[in-house]
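Removed from the display is one protein chain of the complex; every other protein chain stays in position.
Residue numbering begins at 1 within each chain, and the chains themselves are lettered A, B and C in the order written.
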Amino acid sequence: MANPAAPELAERSPGATRTRLVTWQDPSPAATAGARLAGLDYMRALAAGELPPPPFAVLLRIAPVEVGEGRVVFEGEPGEEHYNPIGTVHGGYASTLLDSAIGCAVHTTLPAGHAYATQTLEAKFVRPITRETGAVRCEAQVLYRGGRQATGEARLWDVASNQLLAHGTGTCLIIS
Amino acid sequence: MANPAAPELAERSPGATRTRLVTWQDPSPAATAGARLAGLDYMRALAAGELPPPPFAVLLRIAPVEVGEGRVVFEGEPGEEHYNPIGTVHGGYASTLLDSAIGCAVHTTLPAGHAYATQTLEAKFVRPITRETGAVRCEAQVLYRGGRQATGEARLWDVASNQLLAHGTGTCLIIS
Amino acid sequence: MANPAAPELAERSPGATRTRLVTWQDPSPAATAGARLAGLDYMRALAAGELPPPPFAVLLRIAPVEVGEGRVVFEGEPGEEHYNPIGTVHGGYASTLLDSAIGCAVHTTLPAGHAYATQTLEAKFVRPITRETGAVRCEAQVLYRGGRQATGEARLWDVASNQLLAHGTGTCLIIS
Partner (left out) sequence: MANPAAPELAERSPGATRTRLVTWQDPSPAATAGARLAGLDYMRALAAGELPPPPFAVLLRIAPVEVGEGRVVFEGEPGEEHYNPIGTVHGGYASTLLDSAIGCAVHTTLPAGHAYATQTLEAKFVRPITRETGAVRCEAQVLYRGGRQATGEARLWDVASNQLLAHGTGTCLIIS
């Protein structure tokens, strides 16, 4: 493919060109450490900054800010670097927050040695997100936790206006 | 919130720290230009590199590679910077590809002066994506195009093995 | 097709054969009357039995039991006649309840002369429903009501055990 990540953007339109230096850490050590912890302990360590944030969370400027059993809250700071081709923040930004919050909420219900895999995400986008939106807050809770599957739902809010931006549901496979 | 984008990662674990300089352009001029074009022409201009790629596409290393009326193919190069906390590429990466491909396929059906807004995405994740996966290919087609709504579906493939990684559907509001 | 509704069931296995006489009324007069009412008034008239129940509600033994602005509760009595080929009540029974409750909750937000069309339903089935389950209760609420679309969510409960059986979301087009 023509690599969209390396066009000569700066040379073509220097006045409209922006850059961001993204710094992250190899995610493998944290994931390996996490596999040995109860999910609630792993999520708490991530939220407390005791483990490095996963790279995709760095790219999207999202992080867990509240963690309880079966419930996780994320916050995010969408910006211009998250824009789609039609002039707003990409729906994938909201999808990622909904997915992260539901998956992490399910994770908090797992004892050490158990794992989950996200099977589905159903996202609904109800108001546009722009670079003027500012902070967003995503609250997720587990609705069902069985031996083979778990389901949850999440809602994404505009922090300043307290308006709903998106909401969704997800299904996870429980692997024990 | 504690900003996850600016931890002192490099100081904490220099050996595991990676960086990427992301360069993009203000997406407003392209979006404004796009609003005056028929959707098919806009998508072709984006695929041909005649317009700068939207910023989120740069972050995710995704781009349209084939564009027809009611059908769009994207390719992507998932990498370590797209990892989630459990040791694989974040589901949001696949969601973004499915969403982009369906939305752009709907966009190709719009005459100049019309717009669309994505209402829903339903994503299914069937095989993990990792930094070893390499190139992925996402094929989307419109299944219904009415006066008020359009629907489509997309499938995401591992290019090397030709195995299905994810698939999904979406609904868009048509705004005329 | 071989019509599954008229096999010679009674002749083949008389001991296992059951019958139910279903009685309903032409739904057109009620729908026509409803189109002239505010949605909340129409739903209240249906819940109060002032209008005949829609035929599908008769077949499935479901009915609205609480109606408020943006919120509707249905109850249902699943039975053997709602069974699927694998020995439980068909998922379509729960889907119909979720869909009915979300659609009717959206309907309560419409002024007279407005209409809605259901675009999507995303249903999750978390516990089986059987002929031993007894009464079920489905609570729906509108989560977003805009000028062009509305979204809602619903949860289906086992009345006796208060356990969650299914849940889901839906999107409706608002037609004004």
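Here is the rule we go by: a contact is a pair of C-beta atoms (placed from the backbone, for glycine too) under 8 Å apart; a residue touches a chain by one contact, two chains touch by 3 or more.
Given the structure is predicted, the values throughout are model-derived calculations rather than measurements.
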What are the shown chains that the omitted chain is in contact with?
-> A, B, C
Where C:30, C:67 or C:105 are the choices, the one touching the absent chain is C:30
For chain A, which residues reach the chain that was dropped from this view?
-> 119-120, 122, 148-149, 171, 173, 175
Positions on chain C where the hidden chain makes contact = 1-5, 7, 9-10, 12-13, 16-32, 34-35, 42, 46, 49, 52-63, 65, 75, 77, 80-87, 89-93, 95-97, 99-100, 103-104, 107, 115-125, 128, 135
List the chain B residues touching the unshown chain?
-> 122, 124, 126-127, 143-144, 146, 149, 151, 153, 155, 164, 167-169, 171
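Here is the rule we use: only the chains that are shown with their structure count from here on.
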Measure off the straight-line distance from the CA centroid of chain B to the CA centroid of chain C, and report it in whole Å.
-> 36
If you average the CA atoms of chain A and of chain B, how many Å lie between those two points?
-> 16
Indicate the residues of chain A shared as contacts by at least two other chains.
-> 122, 124
